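Encoded as structure tokens, here's the structure I'll be asking about.
For this view, one protein chain was removed and the others were kept in their places.
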Amino acid sequence: MSSQTPTVASTESRHVGKEEILAARSVTMRFGGLVAVDNVDFTVHSGEIVGLIGPNGAGKTTFFNCLTGLYKPTSGEVRFSGQVLPPKPRSVVVAGMARTFQNIRLFPNMTALENVMVGRYCRTSAMALTSILRGPKYRREEEATRARAVELLDYVGMKGQGGHLARNLPYGDQRRLEIARALATDPKLLLLDEPTAGMNPQETRQAEELIFKIRDSGLAIVVIEHDMRFIFNLCDRVLCLVRGKTLIEGTAAEVQSDPRVIEAYIGSPDSDDEASGSDVATEGEAGNA
Amino acid sequence: MNVPTIVTPELQKRFHVPGRIAALAGGLLLAASAYLPWAYDGDALDNMAFLGGPSTLQFLGALLGLLLAVSAGMAWVEPWADRKGILPRLLMVSRRAGWTRGTKALGVGLLGFIAVVLIAIALELGGLVTIEYGGWVALAGALLGFVGSRLLTPGRAPSLEKVKTPAWLEIVSIAVLLLVALLLAAYALNQNDGGTFLSILAFIGALVAFILRVGAGGWLSAAGQRHRNVLVFSSFAVAFLFPFTQNGSDANMSIATQVLIFAATAVGLNIVVGLAGLLDLGYIAFLGAGAFTAATMSQSAFATIGWKPPFIVVMLIAGLVSATLGLIIGSPTLRVSGDYLAIVTLAFGEIFRISMSNLDGSDGPDLVHGSSGIPAIPNLNLFGFDFGKVHTVLGIPLGRFSNYFFLMLLIMALIVLVFTRLNHSRIGRGWVAIREDEKAAEAMGVNVFGLKLLAFAGGAFLAGLAGAVKAHVDQSVTPDQYIFLESAFLLAAVVLGGMGTVMGVLLGAALLKLVPEKLRFVNEYRMLIFGLLMVLMMRFRPEGMIPNQRRVLEFHSDDEELVEEIEEDLPYEFAEEH
Amino acid sequence: MTYYLDQLLNGLSLGSLYALIAVGYTVVYGIVQLINFAHGEIFMIGAFGALSTWIVLSWVTGGSTAWWNLPLMLVGGMIVAVLTAVLMERFAYRPLRNAPRLAPLITAIGISIFLQEFVRLFYGQIPGFPDAKAAIPFPQLEFFTGPAIDVGGLQVHRGNFFVMAALLICWIFLWWFVNRTATGRAMQAVSQDPDTSRLMGIDVDRIIVVAFAVGASLAAVAGLASGLRYGNIDFKMGFLAGLKAFTAAVLGGIGNINGAVVGGLTLGVVEAMATTLIPGQFGGPAWKDVWAFVLLILILVFRPQGLLGAKVVDRA
Partner (left out) sequence: MRNKKLLGGAVALLSASLLFAGCGSRAESSASATGGTATKTAKIGVIAPLTGDLAVMGLGIKNSVDLAIKQANESGAIPGWTLELAAEDDQATPDVGANAATKLAADDDVVAVVGTLNSGVAQPVQPILNSATIAMVSPANTSPNLTQGADLSNPTRTYPNYFRTCTTDAIQGPFAAQYLFESGIKKLAVVNDKKPYGQGLAEAVAAKFKELGGEVVADETVNKDDKDFSSVIDIIKSKSPEAVYFGTEFQLAGPMSKQMGDKGLNVPLMGGDGIYDAKFIELGGREKDLATSVGAPIETLESGKSFVESYKAAGFSDGYSAYGAYAYDAANAIIASLKQSLASASDAKSARQATIDGLSSVSFDGATGKVAFDEFGDAVTKTLTVYEVTDGAWVAKQTGELK
């Protein structure tokens, strides 16, 4: 298969001794006649940042959704820490995989702190009766939840902003809050869907720092991004998808220098998809700027 | 709201001082008019035909007038605050109050109050000629006050909640306020005359508007937050005292008991609609299921189930039966949401009603005698306490409905406890998250389906409890009591009062049940008004009378000034009001 | 056999009535994703409009029930129904277009109650009009009512012919309107993507008004048909009919005009057959509405796009 390029071997060798967290094997996703993801293999090890790139319509988000249980792959399997997870978003979160959304999906009318506290939902256990009776155990758990949420807000650089409603936060903070919320689920793997979309260079730099900080704390991270500079600064490894297929997988430097990637982004003259071609062109420029 | 601005800011700037004088004079004029006769004849309202002896309503009017004068005049008194002494220190506090805003609110409220009184006099005695000169003086005063207050510039926003006050003062204020509320409510309820009742409502409305706009509301709610237990306890204490104000009459207690049953059901509905954001148009079925369960297990000769356990057990079973129905009705939520869910619940409600009328022996098993239902349900007897008897406490006889009122009060306390504690817990956050964005909630590991079912089952359980008591209060249960319109009424109580709050729903339920009882002359038009009210509320104040602040933001997100104002008020973690 | 054909015919004629009303739900839903819960009341208003027209005519004609009253009554009913629907859209729904989903639904319930009560309380106040607090007899026009016609052993009520013919004509007209006129095509565009349509210069507000008006016209036809067929109208007639018609719209696939027609006919036949075919205690007329609602729930749960498929909207 196309992923069996020599580059893979070299990256694998770099991760000897590291635990394999996520392993997708020949994942295929069909919608009717359309093959959105075609036979993709993908591996993530603990403590690494992997980038997922590709022109619009390449199937990045669909692949993401397959990984996070929003879609059940038509064929192939996704193993997380060696286990095949049931295709339910909830079980995926409980297993230790958390995500953010391309178009921010916070709980707009909850405060920032509450948003993060919702993230703790799957790591806490108080049920209806305990919540009504409020014994010492409940109080301890609630206190711990709040403390953790405050801590996470500090961690992503939103100290003291917990009282604001999510909908009224500046754009950059909303992105950060989404990450804090995802971190609240105690993930082993964090999947970020275009974390810097729409950000200015300064905000992008801050996001970059945040992501490094998270990686240094031992989490594995998968990032979808169009901003090439961002991706190549950040990622240990990069997977490039084109029309649902793996074009290349390798270190940032390898992918960056691969002519096929540039071709995929800027489009070859015989490109059959006008719309995506032109979109990609502008984005490619932005990325290279 | 697109009300054209007649009073422009420029106009206000120019006529600020005359406006203040006019408001002051109007208030004093009104206060003075209370000593003049307002009505030609004593039959209207509470007899306003006397010179020199104000009736209660006139006295209340005078009180509002004085309040207007004081509030309008405060701007001139305040400069003295720079001196020393105890009085100037009080004035320092007054600087934090929004007197001008209060004056404006009171100007409107006062005009409304006088208008209601005069219209009631004219209607009850037949024509405007029956209004005596005092009435016209009062109207002139109110108009003067209104125009004057409109001409004032809005002035500063109140910040009374930042005033540091000793704890005893706060506690005493809460208690006094609730006692005043009790007395006002008791007084209003004892009026059988629709005009008087409406006038008192107008008075309360004007007073509350004033208190809120002045900023005392902020202070009170801050005080209430600090002494939440005192607030909750004294609210229930005051409600507990209510039957003792009735001199042994059961007439109002009958209504009050029904208000409580209705409100308890509405609070249950509020879990489903207000917190979890699932619209349920068949909610009355749960109340019905509870009532039918209790009826079939009661001591009534018409009861169809031979097993007659003690009432506590019956109540639990009724709750569980309702909760089971809730689970069934909630199960489509796995696949259905939004408007479709509303329609599914509506259909379930209709299925419940039709099925009950069919369980009569000819179209189904004879479980509830079909449309005739189960009558002659005896009174409860709990631990030797006979609910049907009159019990005399401290020399005040407490009738049958008072007994049930106390029982419902206990159940209400339980329901409020359940509602608020769930709301401020992991579960409550999960519900709100589902309401806000179901997909995101699921992706964050919230057990969406489980929580939705819990909302349905929990709300239904509470309604089932209320239903079990209702069967005994009404002493008969028929399917006709549980029609779609009742579900719409419940929803209206939630919507009018304020989604997601307990206080709002209590207020909404009380108004919806009380107004038709007290305003007999609108009876024929009550459904018309009710329908119109629902439309207008959605248009102009969709967050309800006592809104959950979250909702205010949801509905008025484009009003930036308001958003900022509210955000400032928000506590660190959105501790919701009650 | 004739018996079952009779029942089938009952079902089809009842279903035609449902279908005429269901189109109103579906057209509006297709364009603004709004369940106009008050649409049943438009059907009722249409019937009252037709009756009022006849009453006014009878002041001149002395109460003639000749066939030529029909078109005039139809126009009268339509005018009143369309006017009500347009006012409703303008003053109640339009301001809520960007409000949370709950708001329009609650508004609709409010409007529904308001319209019923308005007719009940004030219709009889108009001089010369009958009191609407109870059912009012509907004029029985010659040719369209009267004894049943014998068609090969089947007793077919003349009202059945009228309502089924009305449905057929309206259906053809709608097809032409939606596919062959500029306004119709604009409607299609708005239903696909309102924002883009606005950018393309389509007056979306106007199209929405048109959708309400089209639905109201058909509801008025249904109101007139109902009056002729059953001989009386009352202020409550809209609630159950509206609910059933909504069921029909969902059954066929809400947002899909052909779906509304198919759904209406299916529901009518199911109801008529449930009366007959379900044996035992849980069959018969007493349970037919239960079965209709069970069908509605099953459809919503297992095939929310309906029989013919509907506009798929992300409802999360």
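Observations on the model:
We just call them A, B and C in the order they show up, numbering each chain from 1.
Basically, a residue touches a chain if its C-beta (ideal position, glycine included) is under 8 Å from a C-beta of that chain, and two chains touch if they have at least 3 such contacts.
The shown structure was predicted, so the numbers you read here are calculated from the model rather than taken from an experiment.
Partners of the chain left out, restricted to shown chains and counted across the full complex, are B, C.
Of the options B:G26, B:P54 or B:G458, the residue whose C-beta touches the omitted chain is B:P54. From the options C:L87, C:A134, C:A165 or C:M200, the residue with contact to the chain not on display is C:A134.
Across B:D280, B:D339, B:D474 or B:E543, the single residue that touches the chain missing here is B:D474. In the complete complex, the hidden chain is touched by one of B:T103, B:S199 or B:S254, namely B:S254. Contact between chain B and the unshown chain involves residues 31, 34-35, 42, 47, 50, 52-56, 59, 62-63, 66, 70, 77, 80, 87, 249-251, 253-255, 258, 300-302, 354, 357-358, 360, 362-363, 370-373, 375-376, 388, 400-401, 473-476, 478, 480-481, 516-517, 520, 523-524, 526. Mapped onto chain C, contacts with the missing chain fall at residues 3, 6-7, 10-11, 13-14, 17, 133-135, 137, 145-148, 155, 157, 159, 226, 229-232, 234, 236-237, 239-241, 271-272, 275-276, 284-286, 288-289.
One rule holds in what follows: only the chains that are shown with their structure count from here on.
Least step count on the touch graph, chain B to chain C: 1.
At the centre of the protein atoms shown, by the Cα-centroid criterion, sits B. Averaged Cα coordinates give chain B a centre that lies 38 Å from the centre of chain C.
If each chain is reduced to the centroid of its CA atoms, chain A and chain C end up 50 Å from each other.
Residue positions of chain A in touch with at least two other chains are not found. Residue positions of chain B with contacts to 2 or more other chains are 437, 439, 554. Of all residues in chain B, those touching chain C in their complex are 273, 277, 279, 281, 332, 335-340, 342-344, 346-348, 350-351, 354-355, 357-358, 363-365, 437-439, 484-485, 488, 491, 495, 524-525, 527-528, 530-535, 538-539, 542, 554-555. Chain contact summary for the complex, chain A toward chain B: residues 68, 70, 89-90, 93-94, 98-99, 101, 105-111, 113-114, 117-122, 124, 126-128, 131-132, 134, 138, 141-142, 145-146, 162-165, 167-168, 181-182, 185. Taken in their complex, chain B has these residues touching chain A: 417-418, 421-422, 425-430, 432-433, 436-437, 439-448, 454, 458, 550-551, 553-554, 557, 563, 567, 570-574.
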